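A single protein chain has been omitted from the complex, and every remaining protein chain is retained in its original position.
We call the chains A and B, going by the order they appear; numbering starts again at 1 in every chain.
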Amino acid sequence: MSFPWAKHYEPKAPVMKWLDDRLPLPRLVYNAVGAGYPVPRNLNYFWNFGVLAGAALVIQIVTGIVLAMHYSTDANTAFDSVEAIMRDVNAGWFLRYAHANGASMFFIVVYTHICRGLYYGSYKAPREMVWLLGVVIFLLMMATAFMGYVLPWGQMSFWGAQVITGFFSAIPVVGETIRVWLLGGYAPDAAALNRFFSLHYLLPFVIAGVIILHIWALHIPGSSNPAGVEVKGEQDTVPFHPYYTAKDGIGLGVFLLVFALFLFFAPNMLGHPDNYIPANPLSTPAHIVPEWYFLPFYAILKSFTVDFILPAKLWGVLAMFGSILLLFFLPWLDTSPARTANHRPRYRMFLIILLVDVLILGYVGGAEASKTNVLIGQITTAYYFLHFLVILPIVSATERPKPVANSITEAVLKGKGGTAPAKSAIEGSPNPMPAE
Amino acid sequence: MASAENTVPPGESPRVHEDTIADPRRRDYLAIGAVAWAGVGAGVIALPLINSMSPSADVLALSTTEVDVSAIQPGQAIKASFRKQPLFVRNLTPDEINQANAVDVASLRDPQSLKDRTKAGKTNWLVTLGVCTHLGCVPLGAGEGENKGPFGGYFCPCHGSAYDTAGRIRSGPAPKNLAVPEYVFSNDTTIVVG
């Protein structure tokens, strides 16, 4: 542990001592999410979302394992088996709706987690590795979610598989070969369904592994915090347990409440009616869209409409993958000495524009391809790339950030909850000292 | 850059968590209550997860089977299927009935008379599950020409359990007689099992 004042595990029960001497698992847990992990005292509720993402993954794995006991991985019976789960399996409707809506909840939580990282500069040194591993988790989640959506073998499942594997056919020369290899055929069928199920079952455990690395990397420098200043001493931190376990408990309750409202009262709201029609390889639905959490990326894909050196299709695919891959370079694109957007008003403005931009992209991704929508999509896609690749490097190099509080404790005592820097720090001297 | 000590304002303890712990925990019961309540929730959620592994409604709906026994001659048996398990229906010859009745019931490992194991007035119809009570293999003896074992009933090839003409365990490791499922004769030639 990096902080010298971190508490050390002292087993109370003899059995724990016996275990700890032989396999220091209790110590590991204690240091990871127990009292042995000192955490900045000023974290706000946005810092709940890491734990919530973990909870969402656990929900998905548990419901998924039970669902897999009833699911049939066969193109002829997959849809029927899902309907049998909904009708005949004891509490099957609950499991299936929990798993389907759980995926949406997972993405809501992870998107909030990412936005928190963007706003408070959690990707900046010394936490680059935490961020990089986070982007890896995000990519794995997207792959897992896509393959899971194929499994019910409804119309959207089928045509989603067709379209998404179609991305790879944009690669010059070998693209079509790769697509056929991915599907194990010329169109999605038994072979594709089986391998998607296999990978859909595997990847969540890979995600769990990368999450362990993500948390490990986090524990080296410790958690970031909304004041934008590193921990300076023991007075800046509280032990994770019981302080943040209590706070995460509230977050967990609210998360589960929102989850329950979807699961029990609007279970199909985030899905698509066409997926209640069995897959039909001979008829494409009038309006195919991916799940809501992919819509912004789908809009980026659709926005490239002209051939310029490369074919439009390849531009779209490159841009779509690029829009995620560029996140890997974020720690080096942002050179500002200040950490949080609170201290960088101009950057904050662009960041808020980005958030609105992505929401519009999400709308365009789901809307029909009318002329206006395509225009909006092209403008918002351009902003997305310009924001990360042009605006951010320039603004971060030129904007002079507001002075940052000297320490977390100072920010807590002067500012409100640490989300805003101390007033005197904004207007006053560059290095305000508390009256001694 | 201010040192860590300098940033501690007066009246603020450097070890914020220490004085919390030193404080008497007047409202600890809330934390305990929250954890206990969460435990209850986890338990309630576990129930449907576990229960989902019980037989589903479509499996339960298949739990009665009709068997037409009109074509079974005395001395013959058929294998039917009941809840995805083999079901033996055997038409006993008078000789086989006598053999079964000649046995001293008290001497058996699982004491039952043939009368206990058949319907009144239909003692020639022996209906049993074809599942050896040892470890679940299908005994031989129902099919034409199969080994009926030393007692003329059924013989399990897996571990050598031998059943007599009333389907009772006579030798070998099996603890119980072949199970007789619940059934009724809906007419003289049809039985409904389950």
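Convention: a residue touches a chain if its C-beta (ideal position, glycine included) is under 8 Å from a C-beta of that chain, and two chains touch if they have at least 3 such contacts.
Methods note: contacts and distances are computed from a predicted model.
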From "Lysine biosynthesis protein LysW", "Potassium-transporting ATPase potassium-binding subunit", "Cytochrome c1" or "Sulfurtransferase", the UniProt protein name for the chain not displayed is "Cytochrome c1"
Of the candidates A:V238, A:V364 or A:V404, the residue in contact with the absent chain is A:V238
Hidden partner sits against chain B at residues 12, 16-17, 19-20, 23, 25-28, 30-31, 33-34, 37-38, 41, 44, 57-58, 61-62
Hidden partner sits against chain A at residues 41-43, 80, 83, 86-87, 93-94, 97, 238, 242-243, 246-247, 249-250, 252-254, 256-257, 260-261, 263-265, 267-268, 273-274, 276-277, 286, 303-306, 308, 312, 315, 319, 322, 326, 329, 332-333, 335, 370-371, 374-375, 378-379, 381-382, 385-386, 388-390, 393-394, 412-413, 417-418
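In this section, only the chains that are shown with their structure count from here on.
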Rounded to the nearest Å, the gap separating the Cα centres of chain A and chain B is 45
The residues of chain B that touch chain A in their complex are 1-10, 12-17, 31, 34, 38, 48-49, 51-54, 56-59
Interface with chain B, chain A side, in the complex: residues 5, 41, 62-63, 66, 69-70, 84, 87-92, 94-95, 232-235, 238-239, 242-243, 246, 249, 406-407, 409-410, 413, 431, 433-434, 436
